[in-house]
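Apart from one protein chain that is not included, each protein chain of the complex appears where it belongs.
Should a chain be cited, it is by its letter among A and B, assigned in written order, with residues numbered from 1 in that chain.
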Amino acid sequence: MAQRMKPVDAVIVGFGWTGAIMAQQLCDAGLSVVALERGAAQDTSTGFATTFDQDELRYMWRHKLFQNVAHSTLTIRNNPGQTALPMRHLGAFLLGTGVGGSGVHWNGQIWRALPSDFRTRSHNIERYGAASVEGLTVQDWPVSYADLEPHYNTFDLLCGTSGKAGNLGGATQPGGNPFEGPRSAEFPNPPLTYTYGPALFADAAARTGHHPFPHPAGNLSRPYTNPLGIQMGQCTYCGFCEKFGCGNYSKASPQASIIPYVLTKPNFVLRSESEVLRVERTPDGKRATGVTYVDSSGAEFFQPADIVVLAAYQLHNVHLMLLSGIGPPYDPATGKGLVGKNYCYQTMANIEVFFDDKLINPFIGAGSHASVIDDYNGDNFDHSRLGFIGGAYIAALVTGGRPIEMTRTPPGVPAWGLDWKRAAAKYYRRSFNLSVHGSSYAQRGNGLDLDPTYRDQFGRPMLRMTFDFSPNDVKMSNYCADRAIEIAHAMGVSAVKPKRLKTPFDIVPYQTTHTIGGTMMGATPADSVCNRYSQSWDVSNLFVTGAGLFPQNFGYNPTATVAALAYLSAEAIKTRYLKAPGALVTA
Amino acid sequence: MTLSRRWLWAALLAGTLLVAVVVVTWLDAMAAVRDTPGDPPPALVALLLRPIADGPNAEVIRRGRALTVAGDCVGCHTRADGLPFAGGLGIKTPFGVIFSPNLTGDRATGIGAWTADEFARAMAHGIGRGGEHLYPAFPYTYFRTVTRGDDDAILAYLKTLPPVRYTPPANRLVFPVSLRPAIALWNAAFLPSAAVRPNRSPEWNRGAYLVDGLGHCGVCHTPKTVALSDKAGEYLRGGKLDHWLAPDLTGNPRTGLGRWSATDIVEYLRTARNARANAAGPMAEVVTYSTALMSDADLASIAAYLKTLPASPEAVAVAPDAGAMRRGAAIYVDACASCHLADGRGQPRLFPPLPGNAGLQQASSTTLLHVILAGARTGPTPARPTATTMPSFAWKLTDGEVADVSTYVRNAWGNRAAPVGGDDARAMRRALRLTDAILPRPR
Partner (left out) sequence: MTHADDPARGMIGRRQLFALGAAGALGAAARHDGMVGGTSERIAGTLPWADGQADAPDDAIRAGTAFLTTAERAFVTAAADRLIPPDPTGPSASQADVPDFIDRQLAGGFGHGEHYYLAGPWAKGLPSQGYQSRLTPAAYYRAAIAAVADHVGREHGGKAFADLAPTDQDAVLKALEAGKVDLGQVDAKQFFAMFLQNVKEGYFSDPLYGGNRDMAAWKMIGFPGAHYDYSEWVTRHGEPVPLAPVGLTGRPGWRKA
């Protein structure tokens, strides 16, 4: 029998970026808030301190900051004809765990989507005809870039994003991304400084008619105090950023950017190692009454709340929705249902470049330290005769030189033996990588649902992922990879080693942790799980944050959009929902 | 002793009814007591900041609250897992452990039944309600300068605190100190006379009143004799306690506040950090629960007063060993530059700059060793909520390495202070019960 806790105004499930943002927003509005985080507490000086943070084996390969699949995993298959099997070891994506979530080990890549990305379906049909979206289940978002812009800006201020605006209020700015949507303000901090690799790429890209600009970075170019009074430090380019926590407070993260403020609120409490099992509802199913959770002793609790916010990772939010029986579950075989629909990924290719005559020193790096071109992203280029829609940014992203992962060898060199060793010794310092970071558009056969066979440690059905890249995305990725190779040659490389998108989707090699969709937002309950305020169509006091809200994935890293959607949702709760609890959009 | 949750709740409820000060934030903060005993720091700060409702006595209570904050009463009168002001914190002295009493308005176990005269007598003379001598861990030697009007205001405020029925453990003291009358002898020997007020500005006098009275800064910052009385002629020149060194507050430019402006001092006391230093250890708590919540005028007064203290004498320089400096520099660049940067300039208000840093150059390396070995957390304050934390190096650096890097930072960039030996590092490691650095070291 679950112990009943003191009722609160809002319970937040998961305490990463969006959990912390929602907590801050709702506490500032005077609500009593409890956040439940299934992982342990962790903080900068104790969990990923400068004294032991730079440990590639422990963090990257032994998954120190990642979800432990021994305790929590999901099953995976490429299509509905296969039998899904458990992901027994992390690989393709590296979910976070614990206080701060994946926001602890992310790179700090802070991108806004293009205005046209929010109208994927209608924009492409208008420009390229209905055939362009055939075979895809892409949808328009119920929010526009303009709706999100103020909230993107709030997140930039929270993080102290370092970058250069390319479009201020519609006026193109030299040095920034000319393709981006209009910004209401310049970045809070100037861009990071290029090391040799990004400088070579920026130069070659400009010479070949492209528009290079510094990657918008949550790695801070100078000390910064954000609007909540929280201080962050200046990045020292230590090169242990992506897949690592930041030891010197210079990477925006929940710990570095917002948690210290939230925890000072007297109307806020965080409970760690408290895993939510399901959302509880009234007998008619129309209202959430709270959540049931288990603590580390195995004791079960019921936390009553007027508002429930699912702020766990996208996959876990979808899992909780399915386990709680909220919304019609999606069946990838028939295409019926909504919860779990339009699961998408990010379509990645990598172009390794080698120089006989240049020392790149890739160990000098940061998670978002890059020069980038956006010329081939979204609809920034003419797709008329290309046979695909969507695109990718191409980034000379030098995040560091962790030697187990990043000892690159030119094409033709075997993976081991004396030739490998000599090439590794020569090229470790003389190589880096161009990241081709592309969109992932939904198709019917992909989706998330409950596994019929495998159960998790609580006896619940595991989440089942059915995913493969669509033919559209394969074409897109190869086209953009070819452009990256052209620019690579313009850099004067001695060798190029393309690592193109591989099909079928393979869970073994790391690709990216940008899993999205499954609780998508939309204009009507017929086509989506949540409305434009991240509010469940079925349960009006249930709000769902995260990339699950995306109807499909654009060519950018999702975090800033995830944060902006959370701010938009919080604003609606504060200004409208609290005055008149109920559906914020009439179905 | 363990209190039943139900009882605590009842006590809190009764308390709220009694004082009829029902404030949402306070209720929320305290309601948490139901599921887990223990009141964490923010609720404590929230309690100290909670609005005081208008009423006939409101001005006195508000003034009493400000004085209670200035005296950091909550610092000693709240135990780690206890309710605010309910006492029970064990204060370690060379003579044993003294447990702080309950200051809440409970009549049986707190100060609910105390009269204003009784309270004023305790503040001025260290005499308890029953006529017993209080131990000078309660700094009545400082509080005796507090005016009767201020004493009354403090009591008025304390009586608004929700009563908590809690009796702290009995003191554990060695004989003959365990006999309270022995304190009379101590009083006779050491109780200073009330401070003389020279013809200074009202601001200076207010600063002196706070520093020497309620602020009881000298408890930590003035060196003590073996009998724990203030050492004559060493007023606020830095004192050791609990494996920390409360630094020199005089005008000494190397070890004291000589290079600090009054604005620096105010910023430090308000935010727990300034361009020169971060408050860590016991001072971090003093800032979080006391000075950060004081008025601008009072902080300015304290700064104005401290800035007039004559400099302590310069220590005799001892040249450090060249080998220690060379090794220390190597350790510094690998282990410290991540935050304090290669040239030591740090990132002010986040990671303190080391050149010219007074804390580093104290005669004693106590605080430096403490911070390197155990780590240290900057006090979170409303203005600057980040509790920037230096990580612990105990697992990482050997005693010799700790000593060498300490010697280095005390003598690099124009700094000058006595070298540190491995024995000092070892003693601190033992005293703090920290792990040894036993991991294999690369050749």
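To be clear about the criterion, a contact is a pair of C-beta atoms (placed from the backbone, for glycine too) under 8 Å apart; a residue touches a chain by one contact, two chains touch by 3 or more.
Computed from a predicted model, the values in this text were never measured in an experiment.
**Q** Among the chains in view, which touch the chain not shown?
**A** A, B
**Q** Looking at A:29, A:125, A:157 or A:199, which makes contact with the chain not pictured?
**A** Only one of A:29, A:125, A:157 or A:199 touches the chain omitted from view, namely A:199.
**Q** With the missing chain put back, one of A:259, A:321, A:413 or A:584 would touch it. Which one?
**A** From the options A:259, A:321, A:413 or A:584, the contact with the absent chain belongs to A:259.
**Q** Based on the whole complex, identify which of A:127, A:287 or A:429 touches the chain you can't see.
**A** Reading the full complex, the residue touching the unseen chain is A:429.
**Q** Taking the full complex into account, what residues of subunit A touch the chain not shown?
**A** Counting over the whole complex, subunit A touches the hidden chain at residues 39-43, 45-52, 54-58, 61-73, 76-78, 82-83, 85-91, 97-99, 193-196, 199, 234, 236-239, 247-248, 255, 259-260, 263-264, 266, 268-275, 294-298, 300, 358-359, 361, 363-364, 401, 403-404, 407, 415-418, 420-422, 424-425, 428-429, 453-455, 457-459, 504-508.
**Q** With the missing chain put back, which residues of subunit B would touch it? List them for me.
**A** Against the missing chain, subunit B presents residues 32, 35-36, 40-43, 323, 327, 330-331, 333-335, 337-338, 341-342, 373-375, 377, 380, 387, 389, 391-392, 394-396, 400-401, 404, 432-435, 437-443.
Everything below uses one rule, namely that only the chains that are shown with their structure count from here on.
**Q** Could you list, by residue number, the parts of subunit A that touch subunit B in their complex?
**A** That would be residues 5-6, 30, 32, 43-46, 49-52, 223, 225, 228-234, 236, 238, 247-249, 260-261, 263-267, 269 of subunit A.
**Q** Tell me, which parts of subunit B touch subunit A in their complex?
**A** 24-26, 28-29, 31-32, 34-35, 42-43, 45-46, 335, 337-339, 341, 347-351, 375, 377, 380, 382-393, 395-396
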